[in-house]
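Only one protein chain is missing; all other protein chains are in place.
Chain lettering (A and B) follows the sequence in which the chains are written, and residue indices restart at 1 in each chain.
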Amino acid sequence: MLDNCIFMKEAEAVGAAPSSLARPGGLYITHRAVEFCGFTAGDRVADIGCGSCGTLEYLMTTRGICGFGLDPAPSRLTTDARGIWRPQVVRGVAEALPFKDSLLDGLFCECVLSLVDDLDAALLEFSRVLKKGGHLIISDLYDRTSTDVSLPDRIYGQSNLQSALSKRGMEQLLDAHRFMLLVWEDYTMALKELAARLILAGCSPDEFWKQGCRDRTPNPLGRSLMSAKLGYCLVIARSHAP
Amino acid sequence: MDQKELRALEYRCIQEEPPLCTAACPLHIDARGFIGKIATEAWDEAWRILTRNMPVPNILARICDHPCEPVCKRREAGDSIAVSELEKACVSRTNRKVKAPSVPKRKDHIAVVGTGLSSLVAAWDLLFGGHQVTILEAHDRPGDAFLIFPEHLLARSVIEEEIAVIQAMGGELQTNVLMTKKRWLEKLAEDFDAVYVGLDDGTIPDIIPLSQGMVGVEPITLATGIKGVFAGGLGKMRKPFSAIHDAADGRKGATSIDRFVQNVSLTAARENEGPCETRLYTNIENIVAEPVVPKADVEGRYTDEEAIKEARRCIQCECMECVKNCLYLERFRGYPKRYIREIYNNEAILMGSHGQTNRLINSCSLCGLCGVVCPNDISMVDICLEGRRKLVERGKMPPSAHDFALEDMSFNNSERFALTRHEPSMEKSQFFFFPGCQLSGSSPEQVERVYEYLRQRLSGGVGLMLRCCSAPAFWAGREELFRDGIEELREEWKNASRPRMIFACPTCYKVYKEHLPEVEIISLWELLDEIGLSSSPYPSKHITITIHDPCTSRSEQGMQESVRRLLRHLGYTVEEVFLSGLKTECCGYGGLMSAANQPLAREVAKKRADEATSDWVTYCAMCRDTLSKGDKHAAHILDLIFEGSENRSAVGRKVPGYSDRHENRARLKERMLAKVFGEEGKLVEQFEQILLSISSEVRERMEERRILVEDVQRVIYHAERTGERIYNKKTGHWVASFRPRTVTFWVEYTGTPQAYTLYNSYCHRMEIMGESSK
Partner (left out) sequence: MTVRDQQKEKNEWTCTRCGIDLELAKVQITYVGCGFTIDALRCPQCHLVLVTEDMAVGKLAEAERVLEDK
């Protein structure tokens, strides 16, 4: 009956109670990506914008992977780390990754790309630090209304924080940086579920989103959801750059 | 619809076709936009629009030979717009220059020979494309080709300043270049990456052999026999002389060169260069003929006032015929081409459903007016119906869009209302009267009277069938539900020995006509017209009424004419609005618009109601009810036919709410069974026995929230039976809930089984786990 409920799916997949990760889909989308890419212990993986390390913990507990975390403000994080194993978190931003060339097998960018100022710089970095054939996992908001294929879907090089990328915009961005698109899945239901959950808990989705995104929001989330401009997607791509 | 059909339909919408001026212009200048800005005195923006596409504007705008003017649509209502005068006014009122483009510089070097118009245009375009340009002038000063124009039209200083702009953009000008040496051009082609030769310069030596005044260039690309050399601009060789065509050549040459140096196809996708045809249609029915605004300073330019006045004569050609006549299309700020794309791209590209698009699909009244007024017969009906069906198929139809209407339909086909009976004491009836669910819900007493009248006047027996024709299922995109409904109707008809069906409602009539073709049908109106209301016409009442044709009567001319004859027979003077008959508008109920998009439906109803000065008369119960909600009066024709009985005017009666409609229908069946067919009525359900006292304020709130009295009765019945009530110590009221199907109803009440008082009622669709339901 609850076949749309992404949190039920997450619980099944993760084998635990729904995570406190308040992002669309919780860990279910992460789980889906990890399954698809087939990461195993020994793989080098990084989580860009790791926040409270939910993904890194998941990778460790389910696959035995020691991942790197990257966040512009790591000081908030270490207090949330539990247990003996502590994720290795460094300070940094997507546009300037402190990793060597061709180091990583996988790179997670969950709910973060829509906040990056310079997408081209970030993608350049991603393609630099990923091995050839390495996987890039992006999950984020996207603009569902942009279907007019003749218009530019995003103005590159400009900090256009008022708009999320459209599907086509993302495809163009990946293509320009020599990533091959493997998976595109729509999880707008998860986004709506999260918004509904917030509404029912008495929070305004706009406020929540602002907090989590340090005041650099795309269109006010609530209104965009109501006018159905925003959706949520999972994108998995493979790096082809040598 | 498959992609091919979709593309074909999209193509038929011509709204994005260019206006005649732009189509005829070899440079496709957006004259319409430019003139529109002058009309609003936005001179800066006018300049921007003009110079977006027009090269060397300070020169070209002054000397353009305006092929747009002879084809301007305005000439069918007076004189063409003086486009060239407006352009001249725009560039000469200020001394504005175009800014150098900020584009990354390319590495290639292009040579442009000559400083006639086509060369300057070529240089201009190439510089905007980031190419490095060297302009070669044979004489000691550039621009002598322009000396053919009088000084007052094109001053020498303007020419020099515009050439200086080209230099400021990075164009290098070399004068006194020797061009007479043998193979000079071939050598030039070797030294530069590409060359454009402007033959309209008129002052350069014969460097390309001419034969019979025609230049040996390839017409699409302007390529010459020498690789990398392009030539154009016929100048004085073109008869008549046309500056704009020379400019177009310059542009064409620049485009070719741009592709040439990038090693890209020179010929691909160049069909739209130069003047072209347009399919745009513009309705000028209501445009009054006006002459062109005269220019006081004959040798000069329009003054600002003259220009603005002339600009305001521009029609701003566009089609938008459907949008002009439909509030729904206007509200979504688009036109069919865009809507078709949105609805079907939604399907093809995205996996999920799409909020705004759902609204678009569900808000159409399916009335078909757009198809009638469109020059290419495009109707949103098929598009929206298909869209709804797809949504239902994929399980993406939002429940709250049509649920209420479908529940109403299921009530109408239930035991509470559905009835099929032959004429009393007859085994077979030649006719069956099918009043429809809305007439029965709104004016049950009229149904009784009509039935009696028909039994009196027709021989062979008249039976009665009370049901819903299933139109709501059709409108909601519920194909299976609709098919089942039609099957049931077919069975009922067969079991009743295939009578001829008489319909009061144009919608029921249409459903049978389109989906049950084997049934012989006639509308009540044509029948009454045929058998007559009385032997002689009634005396004139000296009352004028305006007729509203229900949207489902659109193509039924016979029905429409019968109604008018009936009204005139009754002594009324019948007035028509412009949008009547074939072009009638929907009242706001059709296609379930009022169910899916109440605010829009209210606006539509008000707009329609306001279109008449006198009161409305119509022949659909829903139209009557919808139009009377505002401050206009609307009568159903039956109210006029059976007027004056029971000392009350049926015309001014209140519009019954949802609960009242259910009650009216159920009572109608009971009365008919008891009075006419001599049968016992059905036992009243237990919950229906609950007596409630409801204030008008609470009633109104219930109407808004679509809560029926029977819903409230069910809750109280359940609460009293199970004891599941919550008591509020502060107010002393009880609160209880019940979820019959997909909605949970809450009720705040007090009282005893003899008399309950209702204080409030609300509902929600979210389901509480573990709550009680049927």
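One rule holds for everything that comes next: a contact is a pair of C-beta atoms (placed from the backbone, for glycine too) under 8 Å apart; a residue touches a chain by one contact, two chains touch by 3 or more.
Everything numeric in this text was worked out from a predicted model, so none of it was measured.
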{"item": "Options A:Arg63, A:Lys131, A:Arg197 or A:His240, residue touching the unrepresented chain", "value": "A:Arg197"}
{"item": "Touch residues of chain A, complete complex, unshown partner", "value": "1-8, 189, 192-193, 195-197, 199-202, 222, 225-226, 228"}
{"item": "Contact footprint on chain B, counting only the chain that is left out", "value": "353-355, 358-359, 362, 396, 398-401, 722-730, 734-735, 737, 744, 746, 760, 762-771"}
